[in-house]
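Before we start, here is the structure in question, set down as C-alpha cells.
Certain chains of the assembly are absent from this excerpt, and the rest are unmoved.
Order as written gives the chain letters A and B; numbering starts at 1 within each chain.
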Amino acid sequence: MPEKKPHSNWRAKVHEIIYEADTPAGKLFDIILLVAILASILLVMLESIESLDEKYHMFFNVSEWVITILFSIEYILRIISVKQPIKYVTSFYGIIDLLSTIPKYLSLIFVGTHALVAFRAIRLLRIFRILKLVRFLSASNHLATALKASRAKISVFMLAVLIITIILGTVMYLVEGKDHGFDNIPKSVYWCIVTLTTVGFGDITPQTPLGQIIASLIMIMGYGIIAVPTGIVSAEYTKHTKDDGAHDKHTTSALPPHPSTVNTNSQSCANCLASNHKDGAEFCYKCGYQLHHD
Amino acid sequence: MPEKKPHSNWRAKVHEIIYEADTPAGKLFDIILLVAILASILLVMLESIESLDEKYHMFFNVSEWVITILFSIEYILRIISVKQPIKYVTSFYGIIDLLSTIPKYLSLIFVGTHALVAFRAIRLLRIFRILKLVRFLSASNHLATALKASRAKISVFMLAVLIITIILGTVMYLVEGKDHGFDNIPKSVYWCIVTLTTVGFGDITPQTPLGQIIASLIMIMGYGIIAVPTGIVSAEYTKHTKDDGAHDKHTTSALPPHPSTVNTNSQSCANCLASNHKDGAEFCYKCGYQLHHD
C-alpha cells in the first residue's frame, strides 16, 4: 500500500544521503560508514588482546561509544527516512543495523554481573557489524547468480561427502580405536572431514598400517572429488557469462565499480526499498514511487 | 517372466505407500523413514561416546530396538509388496535394508561372549543405514552422469598419481631414512600421498635439505596436478549441461526437488522395480505391469 503523498523535505534529503550513492553527500556518507565499520571491527579484535586491553582500555571504551552512537543515529535516520519502517526493520540489513548498536547498550545493564561468558558473547555480537559491508558488495550479482544456480548440486555433493565421512569415520574408529586418538565415532568423523577436505591438522593421525591405507584412500578421494564442486560452479559460471555476452565483456574487464561511482543500481526506492533501478529512472519499477527529489 | 494376475488389494496398497512418493501416505512414509534413518545414525554415533553410553545406556538400547523393529517391518513389507522378491533382496537397496536390521539381532546371540572386537564391528554395521539415504538422492542424475563419463580419465589419473607417489616415496625413504620417520617404503609412500594431496598432517616431515627440496617438488606437483581431475570433470560437465540446454536451464535454477514432491521418477514398478517412469505413465515401460492402482 504505497502512500503517494510527498513527505517532508528533510526526510527526502536524508533518504537521498543514505540511500543514494550518486550525490556528493551520499558519497561522503558511504565513505564515513565504511570507515566506521572497519574501525569498529578493528576495535573488537584489538580489545580481545589482553595486553592491549589493559593498556588502552579507556581509549577502546570511548571509541566504542562514539561508534555505537554513530550507528544508532544511522539506524534512527534509516527508519525515519524510509516510507515503510517495518519492512526495513525486519529486513536483513535492518537486523544487522540493530545488532550493530544494541550490544554496547546491553553492556550497561550487565555491568555489575559476573556472568562473564554471556557478557562476552553479547559484546562480541558487535563483530556482525562486518555484515554491513555486504551492502557494498552489490557489484557481485553475477557471482551470486552462478552460486545460487549450482546450490542444488552443491547440496547433493555436500550430503554425499557427509555420508562418505560418516561411514569412513566409523571404519577408522574400528580400525584405530581409542589408543590412537580415535576416541569415538563423532571424533573419527571429525578426523575424516579434516582429512577429506585436505586440511590435515595432524592432531590425530592413523598409526596402524591398515589405518594408513584407509587414510590414503580418503586423501586421494578428497583430492579427486574436489573437482566436482569446481566443475559444477565452473560450468554454471561459463553458461551465465555466455548468456549476456556483450554486457559481460564490458563489466569483467573493468575494475570493481566503486559503490559511489556507479550510476545504476546505486539508489533504492524510499517507499519499498527496491534497488537496481534503470539508469535515469524517475519512478520505482516496483511500486511507482518517485525516485529523484531534486 | 512378469505374472500379470492382479494381486491382493492390501499388497497393492502397501506397494503404493512404500514405493510411490506422490500420495499423502507415501509422503508420510518417506518422512518417517528419513527421520528413522537420521535418528538411527545419531544413536550409533552417540553410543560410541563412552561417557554418554554409561549414562544413557538403557535409553540407547530401547531406542535402538524400536528403530530395528521399524526397519524390520519395512524390510518385510518391501519383500511382500514387490512381485519379484528375489530381485529386491539381491539388489543394492535390498542388501542395505537387510544390513539395517540384522546387527541388533546378532547382538542377542553374541551377548555372552567376550569377543569384543567382532561384536563391536557387527554393531557398527548399523552405520551403513546411512546408505538408505541414497534413495533420496535420485535428483542428482546429472551429476552422476558427468562423474561416470569422466570415470575412465579419473582412473588413469589416479593410477598416474599412484605411480608418482610410489617412486617418490621410495626416493624419500632412501634420502631421509629411518631416523626421520620414513621407516619403510609403504610408510614413505603414505607420507608421499599425504603431501601430494596437500593434506600435510605433519606427523612425519623431511629433515634433511635434500629431503625438503624433494618434498617441495612433490607439493608443487600436487598443487599443480589437482587441475587435471578438475579440468576433466569441468569439461565433461560443461558438455552435459550443453547437450540438454532448455531442460537444464529449468532444473539448475530450481531448488533440489524434495523427494516427495517430484511427480516423475518417484514411483517404481511393483513387478520389476524399474523406476524413472514417464509422468502420468500407466504401465511400466520395462515389463508392461500396471503402475497406478487407484
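Note that in this section a residue touches a chain if its C-beta (ideal position, glycine included) is under 8 Å from a C-beta of that chain, and two chains touch if they have at least 3 such contacts.
From a predicted model like this one, the values you see are computed outputs, not experimental measurements.
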Subunit count for the whole complex, all chains sharing one sequence, 2 displayed: 4
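What we mean here is this: only the chains that are shown with their structure count from here on.
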Degree value of the rotation bringing subunit A onto subunit B, based on Cα positions, nearest 5: 90
Residues of subunit A that touch subunit B when the two form their complex: 148-153, 155-157, 159-160, 163, 166-167, 170, 173-174, 183-186, 189, 195, 198-202, 205, 209, 212-213, 215-216, 219-220, 222-224, 226-228, 230-232, 234-236, 238-239
Of all residues in subunit B, those that touch subunit A in their complex: 41, 44-46, 48-50, 120-121, 124, 127-128, 130-131, 133-134, 137, 139-140, 142-143, 146-147, 154, 157-158, 161, 186-187, 189-190, 193-194, 196-203, 222, 226, 229-230, 232-234, 236-238, 241, 251-256
